[in-house]
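One protein chain is absent from this view; the other protein chains keep their places.
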Amino acid sequence: MFLVNFLIRRLAQGAVIVLLVSFLIFTLLRVVPGDPVRLIVGGMAPDALVEQIAEEMGLRDPIPVQFFRYMSGVVQGDMGQSFIRPASGAAVGGASFDDNTRSERANVLDLIADTAPYTLQLAVLAMVFALVIALPIGIYGGLKPGKWPDRFALYIGSLLISLPNFWLGIVLALVVSVNLGWLPAIGYQGFSYTILPAIVLAVEIAPFLIRTLTVSVAQNMGESYISVAAIRGISHRRIVMAHALKNSSVPLLNLLGVQFSMLLGGVLVVEFIFDYPGLGLLTINAVLQRDFPLIQGIAIVTSAAFVMINIVVDLIATTIDPRLDY
Amino acid sequence: MPNTMEVIGPDAKEARARTIAQRIALGAWRSIEFRIGLFVFTTMVLLSIFWPMVSAIDPMKINIGAKLTPPVLFGENWTWTHPLGTDQLGRDMLMRCFVGLRYSLFIGLATVMIMLAVGCLVGLWAGYRGGLTDTILMRITDAQLSIPMIILAIAILGVSRPTIPAIILVLGLSGWPVYARVMRSVVMAERKREFVRGATILGASDLRIMFLLLLPLCLPPIAFVAVLDVARMIIFESVLGFLGLGVQPPTPTFGNIIADGRKYLVNAWWIATVPGIFLFLTLASLNLMGAALERSRNRVYGGKA
Partner (left out) sequence: MISRRGILGGVGAAALMTQINPEFLISSAYAQTGKPIIFLSAENITGNWDPTAHTTLSQKNIEAYVMGYLSRAPMRPENPDETNMELAESITLLDRYRLEIKLRPGVSFHDGEPFSAKDVKATFEYGAQPDRPAQWYPGPTDTFEVTTPDDLTVIVDTTKGGYSASLFIFLASYLPIMSAKDVAEGPNGSLSQRLNGTGPFRFVEQRGNDTVLEAFSGYFKGAPKVSGVTYSFVGDGTTRILSMLNGQASIIERLEPEQIDTLTGKPGITLSKMISVENKYLWFRCSKPPFDNPLIRKAACHAIDRSIIYEVLGESGSPSSNFISPIKFGYIDLENYPEYDPEECQRLLAEAGYPGGEGLPELEYITSVGFYPKTKEYGEVITALLQEQGFPVTLNVMEVAAWNENLYDRPGGGPGHMVDCGWSTGSPEPDLVLRTHFHSSSKRITGLVDPDIDALLDKERSAASLDERRDIIQKELTPMLADRAPALSLFTSVLVHAMDSNLTGLFLYPDGAIDASAATFG
């Protein structure tokens, strides 16, 4: 019952949020300088033709009307077509304005669906790496607050967070891939191409995990039930593993939800540097090529993903800690 | 009645408020990390302000003959006139890094100030008023938190030419929700306190209570931790610059110097590495300071200091 209530409420809120985001981006793209019709029709068209096509495509209607039309399409699964990319997905430009092939453009949904799995793979691997780095350092630091493991956690955290991710990516690509030849770097031709980008991403996320872990573990170890448990004769190891860790994981979970926004920023840069064919590279190319429908589609998909992730995270958190009320 | 105000009035409260802020600052000062961070940071800031004024070298002067000179003691044909080498058009790296640092610091600080201003005002209003105002403002905050800011940023800056005010605005908008939330929870806790009720009874207007009583109390702890956000904003701006959406060339900023330097990494590694090191030092010092302040704040609020 609680579950259903919770889901309904959150999903409704989520829908409102996604709607808001799409409207924002939609308006933005219509308002900034640079006529989207020009992009569809192409460089050499005379202005009269541009106006005519704009009327036909309904791009001169008031913004709310256009938005309503767009959203009704989205609900049915049609996110429109890319301005730039033809059905093959290539990046093209330079054709004449009355070029007939301009009408068969790629579906935004297809473009996103093709690239999203790659980004997902990258994100998951990065999370795994980050946890591998952060868990030992964070927990150990939390267990001994004020002593050197704690300071070590602080230094490492500050160090990692200060490394600009794009700089690290470039340097690693050069040193590890070109000079040492240990890992491949550019593009995607196998799972191994995910490793180097994931490392760079992990370096970016790990500091936050470390910091949250140290604080939360330290806090939990200071709670009275821990000291009582020691008196009861439970071994230190069991105290830490079975009790403290479980309770410390709640803020961590929360953090994982927030991390996704950070992850997205990092993913954009990392995929750009490593030419990794994921959602991030698609986004950057879409922006650089002024491909508005694609930008809109990605914005909707990502905010929907955020909302879902936050809902899932909150759900799991409530399961672990029934005191929480979402 | 006036006597009671002497005791519980704003003065005493302000004394206590200052003490909390002072306590946090003192706590941070005690740790070595903070002092190291502060020292490095102040040095870099002072250098970035004064060095370009003192030195005669123009960071934008193109001098092809001297292009791709390595830094001192590396490679061949290095020279003391360009201690950190030159870039692909012969411009001095040291000068460009300092000028870039100026822009980064300026943008970072301006952005954080906007974030603080907007966030704290929203949080203050929502926390104090409660009820409908609170719900509406918090929903807006939540919505903003759900927007993938990086996408918004690159969408805005990608389709219109990025100018410095636009960049500051976009970056600032990306961070204020967190401050609003924190401010709101702090204010909600504080507004139930005696001194606020006392002031209301005495006829103090809402605005007076919010700005003269609550704000000085709640703001400093939050502001301290904003130091970390300065670092975050500097990185964000560099990322935008790297993608070509930040401050435009030929104005040097870390992002676009490193982006240009990427092409030359194999032959002229210093073009990308030197700004990276500058950026790293700045960020590390800021992060050390911020982390120390955060820990100190946690300790103060946790009752241990």
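Order as written gives the chain letters A and B; numbering starts at 1 within each chain.
Here is the rule we go by: a contact is a pair of C-beta atoms (placed from the backbone, for glycine too) under 8 Å apart; a residue touches a chain by one contact, two chains touch by 3 or more.
It should be emphasised that the depicted structure is a prediction, and the values quoted were computed from it without experimental measurement.
A.B. asks: Give the residue, chosen from A:58, A:73 or A:117, that touches the chain omitted from the document.
C.D. replies: Looking across A:58, A:73 or A:117, the contact with the absent chain belongs to A:117.
A.B. asks: Among B:52, B:85 or B:244, which one is in touch with the chain left out?
C.D. replies: Counting the whole complex, the residue in contact with the absent chain is B:244.
A.B. asks: Just name the one of A:21, A:125 or A:240 that touches the chain not displayed here.
C.D. replies: Of the listed residues, the one touching the omitted chain is A:125.
A.B. asks: What residues on subunit B make contact with the chain left out of this view?
C.D. replies: 60, 62, 64-65, 67-68, 88-89, 161, 244, 249-250, 260, 262-268
A.B. asks: What is the set of subunit A residues that contact the non-displayed chain in the whole complex?
C.D. replies: Touch with the absent chain occurs at residues 39, 42-47, 84, 86, 88-96, 99-102, 113, 117-118, 120-121, 124-125, 128, 173, 177-178, 181-187, 189-192, 195, 275, 285, 288-290.
Going forward, only the chains that are shown with their structure count from here on.
A.B. asks: In their complex, what parts of subunit B are in touch with subunit A?
C.D. replies: Counting only subunit B, the residues touching subunit A are 33, 142-143, 145-152, 154-156, 158-160, 231, 235-236, 238-239, 242-245, 254, 258-259, 262, 265-266, 272-273, 276, 279-280, 283-284, 286-288, 291, 295, 298.
A.B. asks: Which residues of subunit A touch subunit B once you look at their complex with the stated criterion?
C.D. replies: Touching subunit B from subunit A are residues 13, 16-18, 20-21, 24-25, 28-29, 32-34, 151, 154-155, 157-159, 161-167, 170-171, 174, 178, 211, 215, 261, 264-265, 268-269, 272-273, 283-284, 287-288, 290, 292, 295, 298-299, 302-303, 306-307, 310.
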